[in-house]
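One protein chain omitted, others in place.
Going by the order they are written in, the chains are A and B; count residues from 1 in each one.
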Amino acid sequence: MTHEVIRHLLDDYVTGELTEDARGPVADHIAACEICRAEVESLKEILARAAELPKSIDPPADAWLNIRAAIERDKSAIATEHTQLERFWRRPYVLAAAVVLVAVLSSGGTALYMNSRDHDANSARATATNQGTESTPASLAAFTIEENTYLRNVAVLQDVLDQQEASLAPETVARLKASLHTIDEAIFEARNALARDPANKMLIEMLSGTYRQKVDLLRRTTEMTRGS
Amino acid sequence: MGAAAILFISSPLVAQKKVERKIPLGMEGALRIVNMVGSVVVHGWNKDTVMVRGTLGPGDTFFMGGGYTGAKMFVESANDRDPKPTRLEVWVPARARVWVKTASASIDVSDVTGGLDLYTVSGAIDVTGNPHELNAEAIDGDIHINGSPPWVRAKSASGTIVFQGASSDAAFSTVSGAVKVDGGVFERTKIETVTGNINFSGQLDRSGAFDFDTHSGSIDIAIPEKTPASFSVATIAGAITNTLSKTSPIPGRFGRGAELTTDVSGGGAKVSVRAFKGQVTIRRTK
Partner (left out) sequence: MKTSAVASDTIGPLPSTIGEEKAAALDSIRRAQSGDVDAFELLYSEHSGRIYALCLRLKAGDTSDATELMQDVFVRAWRRLSTFRGECAFASWLHRLAVNTMLENARTDNRRNARVLPMDDTSRLAGAARSSGVELKMDIENAIATLPKGARLAFVLHDVEGYQHQEIAEQLGVSVGTVKAQLHRARRLLRERLER
């Protein structure tokens, strides 16, 4: 191997990535060549200094406050979710339906919900905190948490989608909005039916399935449009 | 007008750059293809090489790289706001795992027996052959599968899903798109829509489980004669038509909806149908 060739192998030599066969000849050459020797020395020095750089540097003190504020905004989406949803989709009837559902469940529908057949891992219920499946009237709180988890997932995802909307073609945005609207109408109908027939286990399962489809659609869309 | 049109077609204003590359890829290697606009056509072959031939949109750049176990190719657009179509045709080792992502580019895959992960926003997805695993997702693209992947998941929101083949574990989901299954033997199938119509015609493995869920789409299930199956059908506000057995649906509460539980040919495959409203029909294949 000539000097010209070996010059290009010096990096690999220093980082120990050369093959067995090459190491010998390269080492021999370095011993005899001042230029290469100097280059190897300075490479070693740069790598040594790079490795010694502080791995941790204190960020500005107010950074956490900004992060916390953003997180709290996400969380408060539950309490003020109609602001988030309306901003993009203008569906005040969703909030009304949520109120209906909570009222319905406080009259005893919770037990049925908690015992109903599990759906697959994508279910909003599966992402909720791990509450016990034993049902008591007090577990209305548990159900409300699950419902809120669903609403939070939806709000967060819609927020993300908000930002990515510009990267979608207008026809696609229109069809996506139409699909989400279709799902919301189905949710609304099912909730109204549940209000009239709170003991209907099948209705609760159907409702849960439709929620899941909505979260799934939002999640898929945000992932797809995120960028390759 | 006619002459002017011909002139335009025969002398494009911008020459389109052609691409032809090859790299080695192990027979079961992984390949990632990203092309937002235009088309992606993939063929499985029995060489441990990836070959790609394409025509780039004006100003687009093509990248390809990777090693024997995994390779990647993608197209970078000159102008993200107005991407021009790039057509890619790719040959991959048949047993490879292929992952494709597009925005509106269509995806066409044939003869791949490895794994397929296909994602598009509005392109059409077309798969022919028997991939071991197939996951196809679109937002408003149509998905057409002609083959028998043992494991398949297909999702579209407003696009339709058409499946012609057999599968042991299939799940199809849409919002408003229709789902049409016309095929062989199924073991585990889950089909759900919100408003899309579901048409299923196939054979049910007697130990299988089949779930059909919709809010307001119609559901039409057709099975061959002498298929042992146990049906559990319920609708809140829709109607049920049963020509498979003599059992009549029981009217639901409040004067709406109906429920039907019936065994056919002694019972067997568990079929569960849930519809909020809309028409549910269970019948024999013609």
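By our rule, a residue touches a chain if its C-beta (ideal position, glycine included) is under 8 Å from a C-beta of that chain, and two chains touch if they have at least 3 such contacts.
Since the structure is predicted, the reported quantities are computational estimates derived from the model, not experimental observations.
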Pick from B:G66, B:P150 or B:P228: which residue touches the chain that isn't shown? B:G66
Sort through A:L47, A:A174 or A:A199 and give me the one touching the missing partner chain. A:L47
With the missing chain put back, which residues of chain A would touch it? List them for me. 8, 11, 39, 42-43, 46-47, 49-60, 63-64, 66-68, 70-72, 74-75, 127, 129-130, 156, 160, 167, 226-228
Which chain B residues would touch the chain omitted from the figure, given the whole complex? 63-67, 70, 72, 74
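In this section, only the chains that are shown with their structure count from here on.
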Chain centre separation in whole Å, for chain B relative to chain A (CA means): 25
Write out the stretch or stretches of chain A touching chain B in their complex. 168-169, 171-172, 175-176, 178-179, 182-183, 186, 189-190, 193, 196-197, 200, 202-203, 205-206, 209-210, 213, 216-217, 220-221, 224-225, 228
Under the stated contact criterion, what part of chain B meets chain A in this complex? 34, 36, 74, 101, 103-104, 119-122, 137, 139-140, 155, 157-158, 173, 175-176, 192, 194-195, 213, 215-216, 234, 236-237, 253-254, 274, 276-277
